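Please read the structure below before turning to the comments.
Left out: one protein chain. Kept in place: all the others.
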Amino acid sequence: MKKKGSLSLLALMLVFSVVLAACGNNNENASGSSSPSASAGASGSAAPSGKPINLYVENEIKNLSQWAASDDISFTVLNNVSEGLYRLDADNNPQPALAQDVAISDDKLTYTFTLRDGIQWSNGTPITSADFKYAWLGEMNPTTATNGYSFILTDYIVGGAEYAAGTGTADQVAIEAKDDKTLVVTLKQPTPFFLRLTSLVPYFPLNEAFVKSQGDQYGLAADKLIYAGPYVLQSFDIAAGAVLKKNPTYWDNSNVKTDTINLKVIKEQSTALNAYKAGQIDRVTLASSDVDANKSNPEFGTGIKFRTTYLQFNTKAEGLSNVNIRKALSLAFDSNILAATILNNGSSGASGLIPDLMSGDGTKTFRELNGKVIEANIEKAKELWAQGVQELGSAPKLTLLIADTSEVKDVATFLQSEFKNNLGIDVAIDTKTSKARNELMDNNNYQMAVTAWGADYDDAMTYMDLWTNHTPYRGNYESSEYDTLIANAKKETDDAKRTDMLLQAEKLLVDTDAVVAPIYFGGYSFLQKSNVTGLIYHPYGNPVEFKSAVAQ
Amino acid sequence: MANHTDSLDHLFVPVRQESGEQERISRPALSAFQDSWRRLRQNKAAVISLILLGIMIVLAIVGPWLTKYSYAQTNYSAVYQNPSADHWFGTDKFGRDQWARIWQGTRISLLIAVLAAALDLVVGVAYGAISALKGGKVDNVMQRIIEILIGVPSLIIIILLMMIMKANIFTIMVAMSITGWVGMARLVRAQILKLKQQEFVLAARTLGTSNTQIILKHLIPNTIGMIVINTMFTIPSAIFTEAFLSFIGLGLQSPQASLGVLIHDGFQTLSSHFYLLLFPALVIVIIMVAFNILGDGLRDALDPRMRK
Partner (left out) sequence: MRRYIAKRIVYLVLTLFIITTATFFLMKNLPGTPFDEEKLALLTQEQRDQIYASYGLDKPVIVQYVNYIGNIVQGDLGTSIYYTGQDVKDIIVDRIYPSALVGLQAILLGTVIGLILGVLAAYRHNSGWDYAAMIVSVLGVSIPNFVLAALLQYYIGLKWGILPVAFWESYDSSVLPSIALSVGVIAIIARFVRTEMLEVLQQDYIVTAKAKGLGQMAILSRHAVRNSLIPVITILGPIVVNLLTGSLVIENIFGIPGIGSLFVDSIKTNDYATIMGVTIFYSAFYVVVMLLVDILYSLVDPRIRLGSGRE
């Protein structure tokens, strides 16, 4: 009868959902992807296993093919399930990993790596120098690598750039797999930080036979990868997370103390904090507003990242083509207030482009050598602004372009208020999605934008050579003086002279030509359970090492 | 005794009546509006709500002037202050006075709510009514058009809009209006489909009433209840949609604020500084409760069958 229509629909839905729930339970039990299971046998390991450690990442695990991976989260996983010639230790110094040692030629251009004995992939295949050559060539080849990281190889290895551009062949790239255990690389110019580079994911080896056997399925699931690092992936789900298990074939097995690491995906800050308090994860990054409440907690800690957030001026845009206007803006805000009051998480006001602890000449840091290249000076800012306005004829109307992440929005609000209070001008904020912002910048469609750059390695060059490509994204900066400084620095074999050139370059970029106005150096605050130790977080390059982590 | 009445008879003369007067109803005639207003006034809860709403509107207009701080004024030595005599609603992460910001935000939110409701009414009701009345092929096509409009992800359209238009209230309205009226259109259509088949419509048609007259005089008044209720719901939905839009850049940029944006911001500090969420939430809830009770009262007052 008709009246049963709606009731039966309801009943149907009820039955449907019960069925779904039942199916769901079966699904979860079958895949076992999220429940940490007690470790059965990590064969060959005599060391006692610590308790499982639960950590999280702030976004989905997008891809685990190192030729496609370009974000911190993918690197977090890859760095712990695979390995390169060297690995950075707790002091951020490179230590031999898959390589046993290296011989560097006198002209500092030829590196001869000797691989360790007995190293193997998780499927038993030996790891050989051919694996490195295969992976590196693949990364330099734009038809195989889509992550845009080829520069980290082609900038240094002879023949790399030509190979990547298609004008040279693979044979002309100076990587030689002399024998299974010997890898010889020739560099274009002396690179003091080359060993550090080899600890990065694009320098990891790949087994050609395995990769080819998986075809386009490579890296899409835990069983479509083989592992050379301290852990293997037992399972991974893009949106839910991954489970890492101790790798029984890892060469340094005895020093890996933890059997299981659970990586969850938590996008929402408050959820992460609640999960931490509920004991579901062992470490959480704190939001700015939670820092004060947790400062006195013994589990509190801070860290820094070599990541500078800065204001990029478009030197060809209307109003900003005048260098006095740019300088006035650079000096008109006090980034220390931003760092202390608004960010309040361990970030610090920027006194230059290169972050605080980045290395300079080996004894002093870069920052110590160059001092304060930018510092708030309201009076000077007002003078320069007046001067600029006079030169331009009228005060320019300014718009600040930003992406829509909450931290950047706060920075923009701060800058807007400082410009208003200190210069008396109204700067409009234009918020766009990240992609839209990138497109506007690429198309020369902006006046000034807030953007950031994180270091890939511990040397000022990781920042400085960005402004030699004259693109609108980098503010249309075209200075032959700057270009020459950088080009010479790349060729310079004398470390002191090289460092000096970089110091000059920073002054030119930030102070004299005011192409960028550095705002703050990245920092973060966290809570970590006191029974968890040995987690190493690097300020650049691979985000974190799980190898020596242990939970008592 | 007979003498008594007989002698007084001559004092009584029948009143002369006009022929139509015998039919006249003794209660004074009221127009529909006066009638409704009178009934509304009798509904105590609705009256209180009306007053509350009035207070809110007054505060929205006057509120920011009651304090010496402006809604945009930052003060980095007074961030995250709890409510005090100086800052009645406290300050936010930039040291801005929350009292000023909340009333400033209420202005904008109310404006947006009114505009959204107006759009809903005009476009949604008309579309739904026409679709239902015409029926058949026209109804079919109109409903498919709605499905297409909903099917295309509005987020894409919004991001594209962002690239073309400047961020301001007008753009917000355009973005929200893309699919904002659809709910109302469907509801009205459903209601009218139901009414269309009822006897009084048949009667009106038989009497020769034009379609327009049927719509205006019969169908819509009987749909008013549904329309009012749905409008009640579009208001918070509009406010929160605007907050979402502001967040992805289409809409209010700093230092502007709306209730939605304030609530979203307050949410970030839910565990540490609860007052940042509490006050804007309270304002929205009060406005919503008032709108609702008023809406109910309005519906009761406008419905001729509820006349007591």
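Think of it as A and B in the order they're written, each chain with its own count starting at 1.
By our rule, contacts are C-beta pairs under 8 Å (C-beta built on N, C-alpha and C of every residue); 3 or more make two chains touch, one makes a residue touch a chain.
In this text, all values refer to a predicted model and were calculated from it rather than measured experimentally.
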Residue among A:G148, A:P298 or A:G393 touching the omitted chain: A:G148
Absent-chain contact - pick from A:Q95, A:N297, A:Q390 or A:S434: A:S434
Of A:S235, A:N253 or A:S270, the residue in touch with the unshown chain: A:S270
Touching residue (missing chain; options B:V15, B:A85, B:I148 or B:L207): B:I148
Residues of chain A in contact with the chain not shown: 2-3, 5-6, 9-10, 13-14, 16-17, 20-21, 24-25, 27-28, 34-35, 60, 62-63, 65, 68-71, 142-143, 146-151, 164-166, 216-220, 237-240, 264-268, 270-271, 274-275, 277-278, 280, 432-436, 438-440, 442, 453, 469, 471, 473
Residues in chain B touching the chain absent from view: 133-140, 143-144, 147-148, 150-153, 155-157, 159-160, 163, 182-183, 186-187, 190-191, 193-194, 197-198, 211, 225-226, 229, 232-233, 236-237, 240, 263-264, 267, 270-271, 277, 281, 284-285, 287-289, 292-293, 296, 299, 303, 305-306
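Following the convention adopted for this analysis, only the chains that are shown with their structure count from here on.
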Separation of chain A from chain B, taking each centre as the mean of its C-alpha atoms, in whole Å: 49
Complex interface listing, chain B residues touching chain A: 72, 74, 76, 79-80, 93-94, 159, 162-163, 167, 247-249, 253-255, 268-273
Chain B partner contacts - residues on chain A that touch it in the complex: 269-270, 273, 287-290, 292-293, 337, 341-342, 404, 406, 409-410, 412-414, 416-417, 420-421, 428-433, 436
